[in-house]
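A protein chain is absent from this complex, but the other protein chains hold their places.
So, chain A:
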Amino acid sequence: MDAVVEGVKRALILLFTLDKEIYQITLFTLKVTGTATLISVVLSLPLAFFIALKDFPGKRLIISLANLGMGLPPTVVGLWVSLMLWRSGPFGRFHLIYTPTAMIIAQAIIATPVVLALSTAALQQVDNKLRWQIMALGATPIQMLFLMIKEARYSLLAAVMAGFGAAVSEVGASMMVGGNIAGYTRVLTTAIVLETGRGNFAAALALSFILLLVAYLSTLALTLLQQRRHKDVYN
C-alpha cells in the first residue's frame, strides 16, 4: 500500500512540476494518434457511405470483416507492419521502420475497422424516409451527404472517438514498429512499459494518469455534445 501512496504522490509532483519529457511524450502521442485517427476517418467515411447507401454483392462480407477488424489485436498489426517495413521487407527501401510514420500507419490500421464499422452502422440508422424526403425536396447528392452526416453526427462522433481510443491505448504495435526511441517514437503507452520495467513506478503512474486524462477528455467532449442534443429535443 505504501508503494501505491508514495507512487501517486510522486506522480502528482511530476505532473504539476511540468516535467518536460512527460509533456513532450504526451504531445507526441496526441500527434501520432490524432493523425492516425484522421487517416482512418478519411478512409472510412466514403466507404461507410457507400456501404450504407448501396446494395452490392459482398456488402455483408465487408461489414462482417470490419466488425472482425474491431477486435484486431495491436500486436498482430505490429508484427505485420514490422515485416512489411523492415529493411528486409518489401517496403524496406522507404526507411519507415522505427519512425513516427510507421506508428501512424499501424495505428491507422487499428483504428480504421473501428471507425468503419461504427460509422457504417450510424449511417444505416438514418431513417430511409428522411432520405427520400431530402431527395424529394430537390437536394443535390452533396447536400444529401452533408445532411446525412448532420443527422448521424453524434453516432459518427462516437465512431471517431472509439477509433481514437483504440489507437491511443494500444502498446504492442507502437512498441514493435516505433521501437520506443527516446524523444522520437516514445508514446504514453510504450513509456509506461519502459518505466515499469525500470522500476520507476512514479513516472509510470504519472504517465498512466495522463493517458487516462486524455481518454477521459475525449469521452467528456462526446458526452457534452450528446447532452446538447437532448437540449435540442426538449427546447
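Brief remarks follow.
Assume contacts are C-beta pairs under 8 Å (C-beta built on N, C-alpha and C of every residue); 3 or more make two chains touch, one makes a residue touch a chain; residues count from 1.
Please note the rule applied: contacts and distances are computed from a predicted model.
According to UniProt, the chain absent from the figure is "Tungstate transport system substrate-binding protein", selected among "Tungstate transport system substrate-binding protein", "Hydrogenase expression/formation protein HypE", "Sugar ABC transporter" or "SufD family Fe-S cluster assembly protein". Across the entire complex, the residue among A:T29, A:T101 or A:T120 in touch with the chain not shown is A:T101.
By the touch criterion stated above, the residues of chain A touching the omitted chain are 3, 31, 35, 38-39, 42-43, 45-47, 49-50, 53-54, 86-88, 92-93, 95, 97-101, 104, 135, 140-142, 144-145, 179-182, 184, 194, 196-199, 201.
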